[in-house]
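Of the protein chains in this complex, one is absent; all others appear in place.
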Amino acid sequence: MYSEKVMDHFQHPRNMGEIENASGVGTVGNAKCGDIMRIFLDIDDNGIIRDVKFKTFGCGAAVATSSMATEMVKGKSIQEALKITNKAVMEALDGLPPVKVHCSLLAEEAIHAALWDYAEKNGIVIEGLKKPKNDIHEGEDEEEDY
Amino acid sequence: MKQLIYLDNAATTAARPEVVEAMLPYFSEKYGNPSSVYSLAQESKEAVDAARAAIAEALHAKPEEIYFTAGGSEADNWALVASAEAYEKKGRHIITTKIEHHAVLHTCQYLESRGFEVTYLDVDENGVVDLEELKQAIRPDTILISIMFANNEIGTIEPVEEIGKIAKAHGIPFHTDAVQAFGQVPIDVDALGIDMLSASGHKLNGPKGIGFLYIRRGIKIKSFIHGGAQERKRRAGTENVTGIVGFGKAVEIAVSTMEERTSYERRLRDHLIQRVLSEVPHSRLNGHPSDRLPANANFCFRFIEGESLLMMLDMKGICGSSGSACTSGSLDPSHVLLAIGLPHEIAHGSLRLTLNESNTMEEMDYVVDSIKEIVAQLREMSPLYADFVKKNK
Partner (left out) sequence: MKQLIYLDNAATTAARPEVVEAMLPYFSEKYGNPSSVYSLAQESKEAVDAARAAIAEALHAKPEEIYFTAGGSEADNWALVASAEAYEKKGRHIITTKIEHHAVLHTCQYLESRGFEVTYLDVDENGVVDLEELKQAIRPDTILISIMFANNEIGTIEPVEEIGKIAKAHGIPFHTDAVQAFGQVPIDVDALGIDMLSASGHKLNGPKGIGFLYIRRGIKIKSFIHGGAQERKRRAGTENVTGIVGFGKAVEIAVSTMEERTSYERRLRDHLIQRVLSEVPHSRLNGHPSDRLPANANFCFRFIEGESLLMMLDMKGICGSSGSACTSGSLDPSHVLLAIGLPHEIAHGSLRLTLNESNTMEEMDYVVDSIKEIVAQLREMSPLYADFVKKNK
């Protein structure tokens, strides 16, 4: 069902944990399946993501995408991090089964939510960042397109 | 590879070697079509009849009341759709429960789209239907009561005998989905007042792709699969001879070994439950504490999600299942766990372990140890657990 990369990230999640006094924390939940993801960002004065951690309540795909997403944003600038889409995360994991595509949205949204929190705390505006929904509800694949 | 500990016997079972052996001659030697005239075909026909007789005996039914299908789902669909069609002049109201298998629930939804009305009975916190509610739900236009014998997730056994009495008192046919119960608990369709009963071969160490619907003589029901004159003209299609033969053998063995086998399984299962509940914090047992299938255990572990738990158990060589959204085709958490009153996030962290006679006490201990370790690990990862710990500090 899952690729080897997914299994690897599931078994050995990178960056799992919390950051105390993080620069930004984002929590998002998927109303459809009830899963929850939380991302902690440590952003330095130059706007570089120095460290990142996650906690996830969700399926194997959710855990693996959190892990992969944190790897992908680590060391990146805010603008670079914003460009990381769920698609890019999925590709980095060698794909997900169709019913699991929505799980990867959690990761993208959680990063955005954490950045939003960082911006609010610091009273800045991050170009291109919209206020995150805390409900990922795309309905993208529940009905198969026969 | 390490030795597998298979604890998902409610999902499917391994076919017994005796079952496969019984089937083998009917693939390439005695392969005749039971409907044909010549002697080769008569051998197939006799084998089918023998299996039918064995199954009938197991239920205290008559052989001509057993109609083979492709499995439990077809039997459920048939029972519901075709009784609805047969009794539609009398009324269009059907009673079932909120915890039925999807083969019943989705068929009810289909019937609703065809203008039938369905009452879905609630269950209590143990998953037991309320007989008073059932009585109150009965109307003059009620044409069918369909209530499962035992639930596939939480293992609760329903008060079938009482339901049968109520149905009989009102002259309403009573169908029961016994896919999980058949072969695990004694069933006597006469004593229990059952008019129709669904079962499936692969749940009791028989082959996949074969099941039956028991239809009491006198019950009006239409065909569901139309065509040839097989199964007394009620279910068309060339008989799955090997499947039927294997099913018959599996039933024979399941029934003759039932007492000893299930008391062994129950002992293992109870040990497992007792250790999990006492050693894993924030865990609960789902389903009735005593009126439950002998080999079923179903737990909720707060703050963790079912699929991750299953995947980590798999890495330890343990096969289980979960009512979790993430493992089923749909994204909703188990309708059964919601029906017994669990909130969404708890319903997500369920684990069903269903044993068989080849399991051992050592395996149970290894499983409990593994669960303890994995649950702790997953909680470490869970934002819900972090919140909980913070709140209770």
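In order of appearance the chains are A and B, and numbering begins at 1 in each one.
One rule holds in what follows: a residue touches a chain if its C-beta (ideal position, glycine included) is under 8 Å from a C-beta of that chain, and two chains touch if they have at least 3 such contacts.
Computed from a prediction, not measured in an experiment: that's the story for all the values here.
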Candidate in contact with the missing chain, chosen from B:172, B:241 or B:339: B:241
Sole residue of B:50, B:258 or B:319 that reaches the chain not shown, by the stated touch rule: B:319
Interface with the undisplayed chain - residues on subunit B: 4, 6, 8, 11-17, 19-20, 24, 27-29, 31-33, 35-41, 69-74, 76-77, 101-104, 106-107, 109-110, 200, 202, 207-210, 223-229, 233, 236-243, 307, 310-311, 313-314, 319-322, 327-330
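The rule is simple: only the chains that are shown with their structure count from here on.
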Distance from subunit B to subunit A - Cα centre to Cα centre, in angstrom: 39
